[in-house]
Structure formats: C-alpha cells, structure tokens
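With one protein chain removed, the remaining protein chains of the complex are shown where they sit.
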Amino acid sequence: MSDINNNTNNKEDKFLAEENKKRTVIGPDGIEFEIDPLKDYFCDQKPEVRDPKNKVVEKFINWARAESLWVLGFGTGCGSIEIPPLLTPRFDAARFGVQMRATPRQSSVIIISGYLAVKTLKRVIRSYEQMQSPKYVLALGSCTINGGMYYDSYNTINRLDYYMPVDVYVAGCMPRPEALLAGFNKLKERIKAGRAEGANEYAEKFDWYKANQKKIIKDWNMPDYNW
Amino acid sequence: MKSIINDIKTRFEISDIVKQRDNFNFLTCKKEQTVSLITHLKNIEGFSHFVLLTAVDWIEEGKFQLTYILNNPDKKIDIGIRTFIERETATMDSAHHLWEHVATYQRELKEMFGIDFPGSPRVDESFILEGWDDIPPYRRDFDTKKYSEETFFPREGRTTNDPTEYMKKKLYPDEEK
Amino acid sequence: MKKNNNNIFNWQADRSKYPELDKNGKPIVDLASHKYTKIWQGPNHPGVTGNMSLELTLSGDEIVDAKTHVGYLHRGFEKLMERRIYFKGLATSIRMCVPEADSNEYVYSSCVEDLANIEVPEMALWLRTLALEMARLQVLLRTVPGQASTLSLGLGGQWGMYIRDLILDRFEELTGGRVYHMFIIPGGVRGLLPDGFKKRMEENLKEVDEFVEKIEDLIYSNSIFKKRTVGVGVIDPSWVSKYGIVGPNARAAGFKRDVRKDYPYLKYNELDFEVFTATDSDIYTRNQIRKQDLITTVDLIRQILAKMPDKGELRAKTPNVLHWEIEKGETYQRSESSRGEYGMYMVSDGSKYPRRINLRGPSYTHAVSLLEKMLINANIADVHSIMVSLQTCPPEIER
Partner (left out) sequence: MDNIILKLLFTLLGLFIVLNWGLLMSAIMQKIVARVAGRHGIPFYQPWIDLIKLYTKRTAITHGIMFYLGPVFRLGGGVGMFLFIPLIYGSEYFTNFSWSGDLILILYFQFFGMLGMALGAGEGGHPNSVIGISRGLAQFTTVEVPMTLAVISIAVQYQTLSITEIVAAQQGGILNWTLFTNPLATAAAMLSLLGAFRHAPFNLVKAPNEIPIGPPTEYHSSFLGVLRTNNAILHVIEAVLFMNLFFGGATNWFELILKSFLIYFWSVFVGVVFPRFRIEQSVAWFLKVPLVIGILAIIIFI
C-alpha cells in the first residue's frame, strides 16, 4: 500500500490510489472513453441543507420521526454485544419504536457502538452518507467521546464528532442496555424539540468534515464491483 | 519430552533450552535450520498442531525473535522454538507449506513488523491495516501515543497519569523511590 | 457434491466445468465476462458475525472464490500492552475478545503468574473456575439457539437471550460487571460469592435445563432445520491439523480436543465431566456438540458450587502492583474458551511493562484460512450458518 502516497506534490492527488485517477479506457467495442472513478463510482454531489418548511407540520412530523427510529444494524465495536439483549425479552426496545434495519438506505439512526478503527470509519462514513436525511447518530461508549481505553492507539479515532455530527453520546464501557434505552429517549427528546439536525450540520460543514476524514483515511479505495 | 529434546539436539543446532513446565519447553534454533526443525517435529515427532507464530522486537540488540509454538495433541506436549533474525534485513523462510494457517500469521507479521516471508501466499496483501504509510506499527520504535496525538484530534481536558508517578506524588511525597 | 440426477427433486446442475480451474486448482474468474458476480458481505451485514467482511465471487448461487477481510476492529492491543504496567494491562487485555471476556482475564493473569512464579490460593482457583464456566454458559446460550436464528427461526434465540440475561445478572452480583468483569486478577480473584448466590444460581440453572428441553423440540427435531444443516458446511477430518482447528469444531470432526481435559488447569481435574465427540462434522453436528457442552457446563457449575469451600484466601501476595517488575522470561498459557483453545503468549524483559503479548484465538484460523476454504462451493444462502457454526469472533483475529 506504500504506492498510494507517492504523488505528494499535488495536494488533491495525495490520497488518490492509482485506480482512482482519471484514465482513458477502450471499451469492448473499440471506442475510447474517459472515466473518472471518483466521479463515476462515488457520489460526488455535496449534501444540501434541507430546512423544514412549515413549523407546525414539522412538529408533528418530528414526533413521527422520534417514535419510529430505524437503526442500522452495523456493529462497529464491542458495544454491539449489548444490541441483541436490547432487542430480546429483557429490554425489548421495539416497545419504543426502535427497530433494526439491514440497509443504510432505510435507516434513520446509526449506532456507533464503541471504538472506531480507521478501516471501519471509512465504511461508517459511507453508510452514513447513504442514509437519507434526517438522520441521527448515537455514539456508544467512552471510546467515541475521547478515545476511552484506546486513547493512545494508532488505529482508533479519539473523537467521533470530528468525522460526523453526533446527536447523543452514551458514556460508559460498556454502556448497559438500560443506558442505551435512556440514550434513545434522549434522542427522541431532541428530535421532538427539533434540535436533531445532524444531517444539515453535516451538509453545512461538509468540507470541514471531509478534510478531517481525509486526514486519517489515506486509502479511499472502495471495493471493486462488476455491477 | 526429554527424549525428543535429546533427539533433536543431535540433529539440529539448538541452544538455550528452557523448561517452562513439565510438558512445555522453549529452545532456540538457528535461522537456517528452523523450518527444517519444524518439518521434522511435525512429520516425525507428531507435533501436528501449529499453535502460533509471532515476533518479539529486541530493538536493543537489533534482532527480531520469531517464536513458533507447536503442540503434540496425542502426547499433550508443547514446544516453543525461538529463532533470531536481523532487524535490518528482516526476512525469514516461509513455512506456509506445512500448515495452511501459517500463511495468515506470516501475512500479519509482514504487515505489523515488516518481516518478509518470500513465497508465502498473499503475503504482500494488507491484512489488518488499510492505507498505512508509517513504519510497521508493532516495531518498538513506532510511538503509538505520539502518532495518535498527531492524527486523531485528542479531546482537550483528558489527562493521563502514570499511576506510579501519580501515587508517589500524591500519597508518598517524601519517599525516594 | 452428490449428483442424483435420477430424482427430479434432488436434481443438481452439473457445475463441474464452472469455474474453469488453472494449474494450481484456483478458479479462473473473469469478472468482465459477466458470468460471475462479486459481492461483498459485511462489515455492515446482519449475516456476518461481528465486524468483518467476506468477498465472495459467485457463479449463480454457488461461491467459487471467497476471501475474508478483517481489520475493522483492530485496536493495536499488542502495541498498547507494551505501554501498560502489568496490573493496568488487565483492564485493557480483557477487551480483546468481547463475548467471552473471562477467558482473556484468565490467560492474562495466568501468564503473569507463571512468569512471576505466584501460587494462586485454593479458593481463588475455585472462583476462577466458576467464572470461566459461567462465561461459557452465557456464550453458549447465545450461540446454540443462534444457529437456528441464522435460518430465521429466531424464537429459540430470543428465549436463550433472556436466560443469558439472567446469567449476566449473576455475574453482576459476583463481579459488578455485565460484560467485562475484571474478576480474575493477577494473583487471585476480586471477591467472594455473595450471600444466597448459590440458591439464585440454581434457580437459573433450572431454567437453563428447561430451555434445553424446549429447544430440543423446537430446533433439533425440526425437519427444515435438519434439511438446512445436515450435510452442509462439512469439515473434513484431515483439515483439523492442516487448518489448526480446535474446540467444538474439532470435536465434531471426531477429535477429542479439550484443553480442560488435556492440560487440566484450575480445578478441572477435580471435576467430573466428559468430552463428547461426533464424526459427521456438519453444521448440525457442531451445534449438537455445543448443546452437549451447554449441558456439561450446567453440570460443572453445579459441581463447582457443591465442592467449593465457603471461605478462603482470595489473593496471593504480590509485590506492589505499581512497581511490579517481572524478570525476563516467556510463556504460553491456554484455556478452553467456548470456541476452543484460547492462548496467550507473553514475553517479559525485566521491566515494569510486558515486552510482547500475543493472543491466539481460535477464530484466527477458523475465520480466515478455514472459512475461505469452506465457503468454496457453498451456497450463498448457507454462508451465515457456516460462519455461526464455526463461531467466528472477529475481535480476536485482529485484536
């Protein structure tokens, strides 16, 4: 992987791997065309700020959003061990409208369950960007607040709020399912009060967030697909 | 156990035999002979279970220690084989042909210590890290705290105390050591 | 693969020509030909155990090439431990493998004790055995019915999870923690049994007994469960040494491997239990072996609670833990976790900090080289069942 950062002169290109640079290819029918993988494979559209239009209607909608939290089933760290108890008879988060979804497109909440390795952070950001706004981030465990136990690790981030806007932190190592439920309640309060505008914040400060992300994620390659 | 050690003593150049437990010995072998010693132990002495392969960085002596731990599940004995390689030219013969999972260990060592195992399958592919451009992180001269502070925006207000120093200062201010 | 083209209902396509193999027996996969699909499962995929990903190349529903990718949970433990004094390292080291933290505690403590030549008192040994068996019980209550949950029969999993919570309550009573306990410390354990613990534990164990009977009806006599698991995900017995397979996965292939019996540690040589083996080595058999383990564990906890002394010394005398320097040496200690042999290799160099710590988790081989081999020619629908039947746990692979 050492060849990634050869081109250090051009600041833009510093993190670009060979396969992500613009190039011309010859198609199977002999026609030459240029592809820009970053444009073709990645979403190059900046997120836009979407403000609520009608205050009264928005209040009702926010209530609906708060009571229907669809959580992306992405266990990023050790905290995910407490997610199954959360959904099973003892704690049963479904009572409060918390349901798990398998795909980021349909989810509205992403739980960052504990420490984030750099490799996971890249996937988390991609998942987060695939979610449709309004979207909320629930950060679990001390590791997302200040690095926690892994404050001196070379591979885990220290502060999550530098990479994505966080709505609610649930402190502890590891937080109990009750703490998680309390976190969900706090999130509901925030949504109902109209303060959970993380998606807009992300859109507003998009360049800052992206710069922070690019600082640590040095390999922006995404997996190769043939579809 | 003793007979096995005595037997391989006659065939290979081994030294520093340490009896850790009744059924567990450590010994040091020369770099060139290590793979053939492992092959011998596997095929002749029945050490069919490969437990682990790992490296220790003795930076003061400029050497890497590679430790292979083998296990004989029938006789229930273990043997740990140490071998020392130069830190500068960190290469070692690959043993991936003996067990399939040795290749994984070697892949990890290549990534985390920078020890090369020529011929080992997928050894150059990244295993754990992604886009790593510093020196291999498990080497002793890599300072993880410094790297973390420079890279990951540490939250202000967090202080870390060395418990020894802290307790000394707090509880025993007069004590010398 | 069995070919039974006479019976139309068991008809299977002749896939022997696809994919074409090169000289080394590796499939030649040309993605541009559109004959193959490459899909990634994970890290954000409910069918992958934990945070890892699989790169699968499919020909139809069949997998022709599989690669596992790990590193999503890498925290650099082995580096961080070099910066922690021996006593502080305990808190860090137990987080290496999340579902069964007590095995971490035990191997770490026993490595330190072995290097520092500390004799652990009798009472502490009993309590350690109890903690390890309780940890195994709570993991097995998750994974035994969890096998059916992979096939969308989530009922057993839900019931099992409830009883697991009861066991975690006992853990809280004993240690104060739900997931991470830090009960086993270098030199001994942290506390005695609370009052009435034995009685409450016995009540919970009775629930486990009932639960085992229930899943016997629900899962093991379920014809569709058998159809999906019998003969699927077979581990050839010759792979056991080749791929370093340990624990229940090796026992299901006919190898009597159990660290508790082979290298008795703690009080296991005073306890009466049997190691069960089977020969079919498919998903169903592995799950049966785990269920048998569950029954054994319940029995062992009862034995431990009966044989255990009421009082005794809890900790051996250790030097001041803040100045604890351990003389130069190296050791390897193993224990039997619910997944198999779980070992730690520790090197000390005479200073306050360990020189090097290396953890050998069973998933290191199960989830990388073995899984890559097993997934070839498997159906995409069986990937999750196979992974769960191997009980892979990513955090112990990359640490």
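Order of writing sets the labels: A, B and C. Residues in every chain begin at 1.
Here, a contact is a pair of C-beta atoms (placed from the backbone, for glycine too) under 8 Å apart; a residue touches a chain by one contact, two chains touch by 3 or more.
Every value quoted in this text rests on a predicted model; they were computed, and no experiment measured them.
Enquirer: Where does the absent chain touch, in terms of which shown chains it meets?
Expert: A, C
Enquirer: Hey, which of C:T150, C:N204 or C:S281 is the one touching the hidden chain?
Expert: Final answer for the missing-chain contact: C:T150.
Enquirer: Over the whole complex, note the residues of subunit C touching the chain we left out.
Expert: So the residues of subunit C touching the missing chain come out as 9-10, 37, 39, 45-47, 61, 148-155, 158-159, 162, 218, 222, 224-225, 227-228, 379-384.
Enquirer: For subunit A, which residues reach the chain that was dropped from this view?
Expert: 50, 61, 64-65, 67-68, 70, 88-89, 92, 94-95, 97, 99, 101-103, 105-106, 108, 132-134, 199, 225, 227
Operating definition for what follows: only the chains that are shown with their structure count from here on.
Enquirer: Most central chain by CA mean?
Expert: Per-chain C-alpha centroids ranked by distance to the global centroid put C first.
Enquirer: Taking each chain's centre as the mean of its C-alpha atoms, give the chain farthest from subunit C.
Expert: A
Enquirer: If you average the CA atoms of subunit A and of subunit B, how many Å lie between those two points?
Expert: Roughly 36 Å separates the two chain centres.
Enquirer: Using mean CA coordinates as chain centres, what's the subunit A-subunit C distance in Å?
Expert: So the centre of subunit A lies 30 Å away from the centre of subunit C.
Enquirer: Give me the residue numbers in subunit A that touch at least two other chains, ranges are fine.
Expert: Each of 119, 152-156 in subunit A touches at least two other chains.
Enquirer: Subunit C: which residues touch two or more other chains?
Expert: Residues 71, 74, 76, 79-80, 83 of subunit C each touch two or more of the other chains.
Enquirer: Applying the document's contact rule, which stretches of subunit C touch subunit A when the two form their complex?
Expert: The touching residues are 31-32, 34, 36-40, 43-46, 50-51, 55, 71-76, 79-80, 83, 91-92, 95, 98-99, 142, 157-159, 161-162, 164-165, 168, 178-180, 395.
Enquirer: So in the complex, which bits of subunit B are touching subunit C?
Expert: 18, 20-21, 23-24, 26, 48-52, 54-57, 65, 67, 69, 73, 76, 78, 80, 99-101, 103-104, 126-130, 137-138, 140, 142, 144-145, 163-164, 167, 177
Enquirer: What residues of subunit C sit close enough to touch subunit B in their complex?
Expert: Those residues of subunit C that touch subunit B are 70-71, 74, 76, 78-80, 82-83, 85, 88, 114, 241-244, 246, 255, 257, 262-263, 322-323, 329-332, 341, 343, 345, 347, 352, 355-356, 358, 360, 364-365, 368-370, 373, 398.
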